[in-house]
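If you scroll down you'll find the structure; I have some questions about it.
Missing here is one protein chain; the remaining ones are kept as they sit in the complex.
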Amino acid sequence: MLRKILTVPKILLDRQSLAGHGEGIATSGEPREETRDIFKGSLAIRLVTAGSTNACEQELVALSNSYYDVERFGVHFVASPRHADILMVTGPVTRNMREALVRTYKAMPEPKIVVAVGDDAIDGGVFGGSYAVLDGVHNVIPVDYEIPGDPPAPRQIISALLDIIAKLNSRRPAKD
Amino acid sequence: MDYFTSPSVFYAILAVFAAGATGALAFRHHDRAANILGNSLAAAGSLAGLLFSGAVLLEGDVPAFGAGSSFSLLSITFRLDQLSAFFMMVICLIALLCSIYALGYVRHYYGRYSVGMLGFFYNLFIASMILVATSHNLLFFLIAWEVMSLASYFLVIYERRESASIRAGSLYFIMTHAGTAFIVFAFLLMYQATGSLDFEAVAQGMAGASPLVRNAIFISALVGFGVKAGIIPLHIWLPSAHPAAPSHVSALMSGVMIKTGIYMLVRISLEILPGPFLWWGLVLLVIGGASSLLGVLYALSEHDLKRLLAYHSIENIGIILLGLGGAIVFSSAGMNSLAALSLAAALFHTLNHATFKALLFLGAGSVIAATHTRNIEKYGGLIKLMPQTALFFLIGSMAISALPPLNGFFSEWLTFQALFQGVISLDVTTKTVFILAVGALAFTSGLAAACFVKAFGITFLARPRSEAVSRASETGIFPRLAMAGLSIAIICLGLFSGAVVRLLSGVGGSLANIGGAEAADAAGFESVSVQNGFASISMPAVFIGIGLAAIAITAVVFLLTRRRQTVIGRTWDCGADLTPRMEITATGFSRSIITVCRRVLRPSSETEIEYHDANRYFPKIGEVTMGLHDVYRTYIYRPLQDLLTLLAGYTTKVQSGNINAYILYIFITLIALLFLLDLTT
Partner (left out) sequence: MTQTIFWIIQILLIPVLSPFFIGATRRIKARLQNRAGASSFQPYRDIWKLLHKDEVISEDASWLFRAAPYLIFATTLVIGASIPLMSTALVNSYTGDFLVVVYLLALGTFLLALAGIDTGGAFGGFGSSREMLVAALTEGGLVLSLLTVALISGTTNLMAIPQSIGSVPFSESLPVILAFIGFSIAMLAETCRYPFDNPSTHLELTMIHEAMILEYSGKRLALIEWSSANKYLIFITLGANLFFPRGMADSLELAPVALALAVFLIKVGILCVAVALLESSIAKLRIFRLPDLLFTSFVISAVAVGLVG
């Protein structure tokens, strides 16, 4: 029992093998606000599914299993947007979910980051152009980062998250 | 100082109340004059009474005075020993603040009901309570008791156009007179054993009475005064009578009138009857534990704010009886210092309960007057519309939930300490009762906190649940002054608990069966220690500790987060629009606790559905009524009522309507009496 508690489990993917898979992660320009180093050790994610096919959700749920274990990087999922730093949006934002998404965004305290996960969230993906969707999260709320893929594999999501954390903490404040 | 405690001051106080009563009656056609005259004279009389009884308590002398009368048995004598002075002080303190409240509150009755009659009965009520607490003759006591009951009856049915008030008044009338019958029986037994009706003479004469007589007196006094105090199962009048009266009268009834029952119970068991028996204390402990638990459980199920508060009075009477029962048990075992401790706890809780219950009733009165509804499910958001009332109600709620550093916590602490001493020093069977009493007290305070989270939270917090409530506004200056006064009293009693408990152990020690023992010692920094350091506490230290810690953490956090902003936004609603129906309801809040205790509380649920169609496939409106089955009416009072009706049915056979039969009855009675006379002489 003691050995089980004290040693790191072997099936866990180590950090090195997770890094570097984040090709294609895009940023939409400079961040809207200085973030300093506050997100280095701790990141809270609130997930909103704005009309998605749940494929991305399944990959995101896999992040918390013992293979990927995103918690060891200080990242955890929270239930309330008031507790969250990152808003991860999946799905092409159907019309019915527009208001809910905006309210979730407004309920989050600054500094906050929006990440669009999956091709659907970036530009509507397969559903683009339909009368029922708004063709991507950036048409509803300002998006900071995008993770492409339909759906992106957990490995990609984690390395994208690590890249985001690194990008956030390498920025120096714009003024004073 | 001597002048302060002279009989003339006492008579002057009574005269002020009489002037208030007659003045209000004289001006009954001018509402505003009657209100001002009646209530300000009542306030003046209460203030004078407060100073008078305070002087008696502090000086330690015992003014005794009176006027004889033409009847040999009735003598209008007063004697203010420490116990009487203490109760008079409690009465006058609460009456003073309620009268100030009434100056603003009675305005709601202008033009609707007779304000002059209200002033008349109100002054009569206070004066009769003072007479009850200070009278020294059993017959005079009964007269004052009856006047008090009648005055409060008229106050209960004051809003006479509401049928609920009339029914509440009738039930109260019957129950209080049933109680008075038992009291009269106890007093008759006392007279028969001692040949006199003066308290002191009775106390001396009872030394020679047989145990059977003493037990009979105790039991009938317990039932009689228990009806007035509201112990379970004699409480059924309380939840309907206290809410029916105007709010300042409810505060007086709940805070003070039920304590007069406690006053006489203390006096009878610890002074008049020498050498109490062990089982009396155990019975009181059991009744106290049951009353407190059941009272708070019933309070949890109430939707009417004033009924909720009335049930909490039953709960607190249970706590006081726990202290009193402990005192009797210790006194019967000869442990006088522990008896003094236990009695000090009971008396302190009497004082504390009077203050916070009065504050809560006054707050409830303001809320009901501002929102015109008594249903808690319609309230909400009043903390923004009535901020000062909300603050005072919060202080009252925290005090009644026994949260430090307020006064309710200290009196429960003291009661706990008395019960702990019982667990330590008594034999196995008594110890078990004390352990169960500790458990009952612990659960009661937890459940009371739950109930007041519900009461305060649903009434004042979140958003209004109905249109009328969203238009409420803060009350006038006088009600707020009165509530502020009570809040200050609560805080001061909490801070200076050490001094108060020393005063009260003197009060308790003055009773014959306890004989001058000390309840608690004082140590540095206003701390109180019990039984040579078994337990010690310093209320100012708790207060200052919390204050300093709060200031420290606020300063530290402020320094760390100077540059952060605070934004006001919507409540997190998961993207849906929040309606008042989405907030927690009072029923929902307490239903889980009621379901847990369902064997005791017998919850009931009735569903009525109105359908669109005759086949009953499409419901239109559904209504679910969740209530509690009234066990006392079903198992105790209805069978009793049916039995009495049955017996009355038999006795109607005597009433034949034939005048010749009646003359025959008189003739037979005369012959029988002559025979009896012949036999006895």
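For clarity, chains are labelled A and B in written order, and residue numbers in each chain start from 1.
To be clear about the criterion, contacts are C-beta pairs under 8 Å (C-beta built on N, C-alpha and C of every residue); 3 or more make two chains touch, one makes a residue touch a chain.
Here the structure is a predicted model, which means the values were calculated and not measured.
S.K.: Taking the entire complex into account, which one of B:Ala290, B:Leu403, B:Ala468 or B:Leu628 touches the absent chain?
M.R.: B:Leu403
S.K.: Could I get the residues of chain A that touch the absent chain, sorted low to high?
M.R.: Touching the missing chain: residues 1, 4-6, 8-9, 11-12, 36, 38-42, 44, 65-66, 69, 71-74, 76-80, 82-83, 85, 106-111.
S.K.: Go through chain B and note every residue touching the omitted chain.
M.R.: 380-381, 383-384, 394, 398, 401-404, 409, 413, 416-417, 420, 423-424, 431-432, 435-436, 438-439, 442-443, 445-447, 449-450, 452-454, 456-458, 460-463, 523, 525, 527, 529, 533-538, 541-542, 545-547, 549-550, 552-554, 557, 560-561, 564-574, 578, 582-584, 588-590, 592-593, 595-596
As a working rule, only the chains that are shown with their structure count from here on.
S.K.: How many angstrom between the C-alpha centroids of chain B and chain A?
M.R.: Chain centroid spacing, chain A to chain B, equals 60 Å.
S.K.: Taking the touch rule as given, give the residues of chain A at its contact with chain B in the complex, in rising order.
M.R.: By the definition above, chain A touches chain B via 80-82, 97, 99-101, 103-104, 106-107, 109-110.
S.K.: Using the touch definition from the top, list the residues of chain B that touch chain A in their complex.
M.R.: 565, 567, 569-570, 572-576
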